[in-house]
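One structure, pasted below without further comment.
Heads up, one of the protein chains got dropped from this complex, but the rest are sitting where they should.
For subunit A:
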Amino acid sequence: MALTTAPDPTRRGSGSVRPPATRRGTGRIRHGEGLAGYVFLSPWLIGLMAITAMPMLLSLYLSFTNYDILTPWSEVEWVGLANYERMFTSDPSWWHSVRVTLSFALIAVPLKLAAALGVALLLNRAWRGVGLFRGLFYLPSLLGGSVALAIVWVNMFNRDGAFNSFLALFGIEGKPWVNDPDWALETLMVLAIWQFGAPMVIFLAGLKQVPTELYEAASVDGAGKLRQFVNVTLPMLSPVIFFNLVLETINGFQGFTAAFVLSNGTGGPVDSTLMYTLNLYITGFTDLEMGYASAMAWVFLIAIALITVLFFSTGRFWVHYSDGEDR
């Protein structure tokens, strides 16, 4: 086991592990191969440079300017840290959007993961037709952040939407969910939670990896279902939970489409759905303050990076890798 999974030294890419003879003999050819490799890679590399890396660096530069989209490059003025200063000291709507995004992520992400894990546990059995259910539960997440889905959602949670008709069956009078500033964000959270299919599938795969002998051993030791779940399933699943948590948190912070559609691009009603990315979009493209929006984007990037680092540093304490001794 340990032999086959041990990292293959030849794949480390560093020439130092290769015997000297190899290097002398095929060095130039290897070099040529490298070149061909890069040429093959070039479509992607050029894409990465032109579509991702360059614009990112450019936006870093823009974040120190007063760029407003319409003004030609030559007339853009360097404003130093003014944009960053404004964000932290004198922009209430920025702080508001931070609060909205944090509360969205703090509530929607854990609930989504819990739903995904719960359903995965149910579907991890050999029932008849379980494949159908797996497919059905996965379906919503295939729709992803689509505009069409958001439109359906808005219509479902209107004052005269399907959800309120359903509530009416039980004599409950609903609310105008999406048009109520106290409920609009919650409606978006429900949408996010409902799309738990992707983490669910990953949980399912993780559950299949848990060796059955662990459960057998546990039940021999007299552990009940709950104990088995807490002491076997959760630790064995912790790498998968960790993976889902990191991914879904990043996704949660970046929620845009549904908020944009629900509020017609305004973040309304009364800024209740003003997610960070939506605020950034409005600032850059509607208010034409692209320099300031770039600064917002960089603060966002750094915040997400910090949160991810935080996850990784705490992961040590609760994530167990079964082949832990190799790491």
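To be clear about the criterion, contacts are C-beta pairs under 8 Å (C-beta built on N, C-alpha and C of every residue); 3 or more make two chains touch, one makes a residue touch a chain; residues count from 1.
Everything that follows uses one rule, which is that contacts and distances are computed from a predicted model.
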Per UniProt, the name of the complex member that is left out, chosen from "Menaquinol oxidoreductase", "ABC transporter substrate-binding protein", "Secreted protein" or "RNA polymerase sigma70": "ABC transporter substrate-binding protein"
Full-complex contact with the absent chain, from A:Ser141, A:Thr266 or A:Thr308: A:Thr266
Absent-chain contact - pick from A:Ser63, A:Thr101, A:Asn124 or A:Asn179: A:Asn179
Hidden partner chain, touching residue among A:Val119, A:Met290 or A:Val319: A:Met290
Contact footprint on subunit A, counting only the chain that is left out: 8-10, 17-19, 21-22, 25-26, 29, 32-33, 35-36, 39-40, 42-43, 46, 68-71, 159, 176, 179-181, 264-266, 268-271, 282, 285-290
